[in-house]
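All protein chains but one are shown in place.
Each chain gets a letter, A, B and C, in the order it is written, and its residues are counted from 1.
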């Protein structure tokens, strides 16, 4: 990879890569691995265009970071050359800890460790490969740097991560409800007392952003069939683990069939970084012929897109109804009632449009220099109701 | 114009014109006049791309009507061939009663008559030209037809008029906040008991639509500088009328310098249909050299884009402050304190995102066949606060 | 206008205005006049979205210039701060000399002077208003500056003027055939021996650009009905002049009814800069009631969009056929055979996709540092045939 590079992104156009550190990160095998992890897990079974990868998303977030840094600099924020490249390195690596099918299998494949923790560990290990050039990036990423706004660009209610994934997921799914005016939001960002704020005239763009997020959740991320796909995937992993089904991938076998504590996992990062969506799908293809009926039916159905029927409602499902359905499934498949729980089960999906109680506020800088939360402006769109988590109950069952 | 025609619309793509009545309406000189009326009045002084016309908007609304009719037919609604062409004719003509600079000069150039009343009168007169082929169209337009959903497609909270103008104004201004997923809303429309409803799964698209409307209002239609432009225009007309300044356009003179009652105006439709933006701007170019200082300064400033400074706030402006500013303006321009009121004045701007009390509800058809207002769904975005009109006070003053 | 300004352009997004000289140029009444001149003359009678203005086009070209300057600087070209603002000022003003309906009435309203000559004169006069800050801009514009590539950015086969108008006209007409990948062409520009060249890997983008231009010519600029509209406009001006019809605009009267030599015109720039499309259309509205039948019919037909029928062919039209058609028109309208020539006439339309003989080459810089014309590459798309002007003959006649 040459020192100066232009990458074609269908969403943002040309992405410029200039700094040698950025080039080195992108060239690293662990970063390239993100090409083999779908950004939206199995959502492509519902939105067939949504086959984009974690790599493309993180490149896109990097591109927005370049713009954000330019925009806030032009309004007087001081960002040194070192901070400039560090914050870009950090955003490139923010998702490096994702495993196969990212959120869908998070805490399933490797229980007890989330992707942020893994990202930090992997950054540390890459830092060793890269002569400690990631020191500042890690410091910003873990919010230990003395300029909090740099961390907020990476992780906050209005970070470039969300701006990219909403825009990108909207683009690839074709769901126009998620389109946000990120160019305008970026132009409205401003640094005040080392905090990232939004100028008053940006209020409507931020509202739009929050509403777009709400809509992408209900229409895409928590879409009942997307939910069904992802729960099928979880059930497959659970069953494979239960019956100790061997995968053709040795790396997958290691995490599937052994229990590690956190420290042990952090010693296995090389192994972890060999995992991607291909290990899982190939195993599923193999398991479709497994002699265990539960496993083989789940796998075959996922591959052939015979997906669970899924229903969402605001109240929990009746236990009797569930048992009745399980009985039927057990009979239909000639399996035990316990095994039928793989085919009929319930759960909860939660979404919060804007968390008031959270320490992640969106603060507006008014012309009179006062700072207020966006839910405290005149005639707010973002109100009490939207700031409480919305819980929905779902039931999945064999069709 | 041939019997079959394709028009290129940058917003919707190809617009098909097939029925002879539609061809005849479009060819009519009164319809062609809409080419010379800006859709967004003087907003192009702030958003320079916004030079699109009433004609293009009404063609776009016609196009959406064609889609809407197809979509609801495919779900079982009965629409006869006669009703089909009538509802399309009606939407084409829904804005035919607009005068120069449409809303900006409504009730100013011709006090006491709004554009809907004029549209109806003009339709009646065109009906005579067109062998009464507009009978059903007029019946639908005035909501006297026995299938109210046809009227609702033309005029309601979710009519194709709004869908087109939000999409179009967003496109031409470049303000992405107004982009709506109209294709999806159209697919979610359904007729139930002769009323136009939205299917349950369309809730999020409708929310997006209402939010887009709210945002276009505050960011574009009621943008402080757009407001300033339009108020300047009104002040020019008022001053010209006050000092009986002659326009170079005889048609404009007639409405400028005579007071008519409604009936008299309805006799003058031919004269009214000669008026367009060109009469007003040409007069302003002439009046920029008028010996009356108030008129000439107003006109010159508008032409050269030396616009009023405008400020919006939630409370009324202090009368003393206004008087003080007027005094200064009077001195600066060497005019009387009364005349200074042309250069320093206040007013109110009002917007309602969604009127609950209104008889124009957006009703959702749930899967269990119940019908509820969109503000009554679980976890609504559209809430009490948004359904009350928001009033802001503005002050305009010479810069 | 504040010192820093962002303008919303539907085509390019946000346009940044920063330098005080640029702000002053845009605020100048002569520049604001370009808001009242349609970029594509009467093409909006065929493509109803094409109502954009010369002002928006020149802002867009300015925006592309900002990108081009950045791109070639990043490849090592030296551009001083003074040159930077000068080349941007020059592109902003490149069309300042256009009169009403620009090309359609060029050499008609003011015979013997083209718009470039007027642009230069107006720049000189503005320069006096602006403390000679336009010196370098004028020097670059007139190609007297010692770095020819700066002039080539403004005026050459690959200038930002063409990049903007093709993109913009394509956008507003909805004709996708004109879409060009300008972002990529800009990234491929390079300065070599003070000349503007294109890198080898940009060949296909340049080909696309030339083909898009060819297609916009035949499909839009020389579209038979667009041609008919513009010829009607010319005939109206010619008849008004012939019969000394008074316009309601004194400025228009001056240029309509007096013959000036070039020097005299250059003394009348203030008067010229009062003219815009509004003077012409208002006059046409007035003349639609003129007692001269030729003038009134032409004007009424244009306003009501009863356009000439126009046909294009590769050979001249038969003189007998023309005379026959004129006879019929004379009878139909009860006018003389000479007057009928206003309603039946022929002419020529010419287009060259790429002029080989021209001194305006598109030169490609190959990796081996050689420079060759684009028609001399291997397997060229741009060949002999395309480099010769294509002449078509047209006939216009009353429908």
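Operating definition for what follows: a contact is a pair of C-beta atoms (placed from the backbone, for glycine too) under 8 Å apart; a residue touches a chain by one contact, two chains touch by 3 or more.
Worth saying up front: this structure is predicted, and the values here are computed from it rather than measured.
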### Query
Considering the whole complex, which of C:53, C:102, C:205 or C:290 touches the chain not shown?
C:205
#### Entry: Touching residue (missing chain; options A:44, A:204 or A:308)
A:44
### Task
Please give every residue of chain A in contact with the chain that is not shown.
7-11, 13, 27, 29, 32, 35-36, 44-45, 47-49, 51-53, 55-56, 59, 171-175, 248-249, 274, 278-279, 281-282, 285-286, 303-305
### Task
Just the residue numbers, please: which parts of chain C touch the chain that's not shown?
175-177, 179-181, 183-184, 204-205, 207-208, 211-212, 214-215, 218-219, 314, 378-381, 383, 385-386, 390
### Query
In the full complex, which residues of chain B touch the absent chain?
6, 13-14, 183-184, 187
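Everything that follows uses one rule, which is that only the chains that are shown with their structure count from here on.
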### Query
Using the average of all C-alpha atoms in each chain as its centre, how far is it in Å between chain A and chain C?
50
### Query
Rounded to the nearest whole Å, what is the centre-to-centre distance of chain B and chain C, using the mean of the C-alpha atoms as each centre?
32
### Query
Out of chain A, which residues touch more than one other chain, so two or more?
183-184
